[in-house]
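FYI, not all chains are in this one, though none of them got moved.
Here the chain labels run A, B and C in written order, and each chain numbers its own residues starting at 1.
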Amino acid sequence: MTLAISVRRDLGTHHLEVDLEVADGERLVVIGPNGAGKTSLLRGVAGLDPIGSGRVAFGDEVWDDTTTGAHRPVEARRLGIVPQRDALLAHLTVLDNVAYGPRSRGLSRHAARRLAHDELERFGIAHLAAARPRSLSGGEAQRVAIARALIGEPSVLLLDEPTSALDLSAKAGVRALLATATTALARPALIVTHDAVDALTLGDRIAVLEEGRITQIGSGRELAAAPRTAYVAELLGINLIRGSLRGSVLTSGIFELTVGAHEVPSGEAIATVRPRSISLHRSRPEGSPRNVWRSRINSIDRTADRVRVRLVDPVEIVVELTSAGLDAIGVGEGDEVWASVKASEVVVTGG
Amino acid sequence: MTRRRNVLPRVLLVPAGIAVALFSLPIVALIARAPWAELGSILTTGDTRRAVGLSLITSLVTTGIALVLGVPLALMLARTRLPGRRIILAVCTLSMVLPPVVAGVALLSVLGRRAPIGRLLDDWFGVSIPFTGAAVVIAQLFVAMPFLVITLESALGAADRGPEETARALGARPWRVLATVTLPSVRSALVAGTVLTWARAIGEFGATITFAGNLPGVTRTLPTETYLTLQNDPDRALMLAVIQVAVCLGVLVALRRRWTPAITGGRP
Amino acid sequence: DTQRLNVFAAASLGPVMADVEQEFEAANPEVDVVVNLAGSSTLAAQIVAGADAAVFASANVAQMDVVRDGLGLGAATVFATNALVIVVAPGNPLGIAGADDLARPDVVVALAAPEVPAGDYALQMLGRAGVEVAPSTLELDVRAVVTRVALGDADAGIAYLTDVVGRADVAAVPVPDDQQVLVEYPVLAIDPSTGGPFVEMLTSEIGRAILRDAGFGTP
């Protein structure tokens, strides 16, 4: 059964206006900047926050409809839910937290605890069964909350940043468990995350929510192929420059970029450049690249063997190179550098 | 977990000490002045034992009924947008404000034999409430239940609603939310309100005597017995008061044993 | 500069004391009379605990004795008397004629508790009448007995004559002389120099007139 969502709600600084459908067995990831309204959307679908005006339906079960006033209370929606904060019931043990749902749906205490225990084992946290939430570490608490959401046979999964407190291997483990569980359940799952790997790994489709509106929706591959906004591009580690195209030159403010072969008509257009295809130089480089400009290093993010250098002025661009490569140039934050990229590496799409 | 440092300003010990002195010195004086030699004779008196028994039974029944009626009222006041919310809260408080004797008169004006509701009860069921144990309980309820309602209402109003939402999201229906989340989250206020209600009920005297009367074994509670004894034999009355204090201390300590670990258990 | 005179008086003497206070202050402008009203036993306890009382007017002899014993004082003066009556509903619907009717099973009786004077007197009276009564309640003070009858929860009770004088919500059935008991109100100047004049006025013709107006007898 399909989860059909249509929500219009005032969030103070902006409006939440979302229309979405999540099919049975589909994992829809909602990703977006802080304050975009992801949590508000999820809580609206759950029935915990008002939806303003609109309609939420699961198959032919109407959960909320502000035109008819129909409302199905939260507890009757059979949700598997991980709230963004304060997920656990503080006065219950971990075991009883996980057993709470099954017990609420009518299982005996014994059966519910048994089920909960199995679930905890699946998550490798059975040793925490008797602990109280207050004494758990952040990551432990989050794993308990996820276990609790997956237990029983929820109709719809609503997970709000389920992996934000997890360490790397726990993240991978939880992602695998989530993938298995949602596939086995064959129910709609709505997953909010900030983590691009979560989104690309788990999301059958990814909806990008910015300032209350969905700016792009599609598979990870589709998004990576043609990111529509700077946020998506940054998320996927791609540079995006909006500008006006005339012939083979895209102009964005005072910045001009010669682009590769294309069939895009003149006018508003988007150019994307992979961070690895840009080179950095200490002084003006000689040679073939058509695009060469002077810029300043704003910040440098490091991973084990690579660095991502963020340039600002005249345009924001991220450049990825090896640590050794950066050392060879010998520049740091705040320094001036020259950047270059071949026109053939600049892909242009319609605006 | 090992040494936990004091986070309170030291000076607070001074007013706290004065408060303790204020509470304890009169009790100590009472105990010191009481004629302990008479203890045996008082304890073996049928009147005293009947009064103690009646006081214990009626006050516990009152506390039970107060819970059954007062908890729902507190929930309604704190959790729903009842129209007359504030007025009801204020009216709850008024029964504490009335001098107990007036409270008794007010009760008689409703449930007395000639009063509107009392007459109906009498005509239809042949039931007359004054002069019965039921009247004792009603009088105690009227003056003591507000403590439970007000204490609990304030705690419910202040409690975080997050856990209730979580419980509902996990599929818990209203009754289950109430039993497993809402009430446990205000457990200490519930205990405090219950203790206050019970203490006020077992100490009640003015409203009881006015509404329920005073018949040994039926409506004569320990406070009434004490008051009467005070008329002729003040020393013996002090001994009765000490017995009252001892009985209450016993009940409180027994209750605290059962409740306190549950309250403080969660905290490190 | 006025001199303060503390009069500790039984609560049932309230209206009488208010009138005497007025007369006394008129006659002695330099004196400010302050009347402390409460139950006689409360007053006795206060005086024994050291309260600054110049005069103690008790509703019964026993509490006066508590004070006299406690402070080692001499004899008190009886300044007023009272009589018992049977209190019934207005119009006496149950036709109660005397103590005998209080034993009727259809009559709900309220008495004062034997620990308080009115209850003690009532028992004496019933004893003289040779009647055994099963009261529904033993009130803590005699006013409560009247209230019971006035509200209709009791059909009859035994109270003082002064309790029913001037009330429309109850009626009184007199008690025959052979069953009547002597109710005496003693007064004592704890501090003879300041309290003496007040006691004098209370026992003078002025005081007696006020007492009679309120329904008391005067010795």
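Everything that follows uses one rule, which is that contacts are C-beta pairs under 8 Å (C-beta built on N, C-alpha and C of every residue); 3 or more make two chains touch, one makes a residue touch a chain.
What you see is a predicted model, and the numbers here were worked out from it, not measured in a lab.
Participant: For the full structure file, work out the chain stoichiometry and give it in label form.
Facilitator: Every kind of chain, counted over the complete complex, yields A x2, B x2, C x1.
Quick note on the criterion: only the chains that are shown with their structure count from here on.
Participant: Once you find the CA centre of subunit B and the CA centre of subunit C, what distance in Å lies between them?
Facilitator: 35
Participant: As a quick test, compute the distance in whole Å between the mean CA positions of subunit A and subunit C.
Facilitator: The mean C-alpha positions of subunit A and subunit C differ by 88 Å.
Participant: Roughly how many whole angstrom separate the Cα centroids of subunit A and subunit B?
Facilitator: Those two chain centres are 55 Å apart.
Participant: Counting only residues that touch at least 2 other chains, which ones in subunit C make the list?
Facilitator: In subunit C, no residue touches two or more other chains.
Participant: Where does subunit A touch two or more other chains at once, residue-wise?
Facilitator: In subunit A, nothing touches at least two other chains.
Participant: In the complex formed with subunit A, which residues of subunit B make contact?
Facilitator: Answer in residue numbers: 160, 162-163, 165-173, 176-177, 180-181, 184-185, 266, 268.
Participant: Once bound in the complex, which stretches of subunit B touch subunit C?
Facilitator: Listed in rising order, the residues of subunit B that touch subunit C are 105, 108-109, 112-115, 128, 130-131, 209-210, 212-216, 219-220, 224, 227-232, 234.
Participant: So in the complex, the part of subunit A that touches subunit B is made up of which residues?
Facilitator: So the residues of subunit A in touch with subunit B come to 46, 48, 73-76, 78-79, 81, 83, 86-92, 100-101, 104-105, 132, 134-135, 148, 152.
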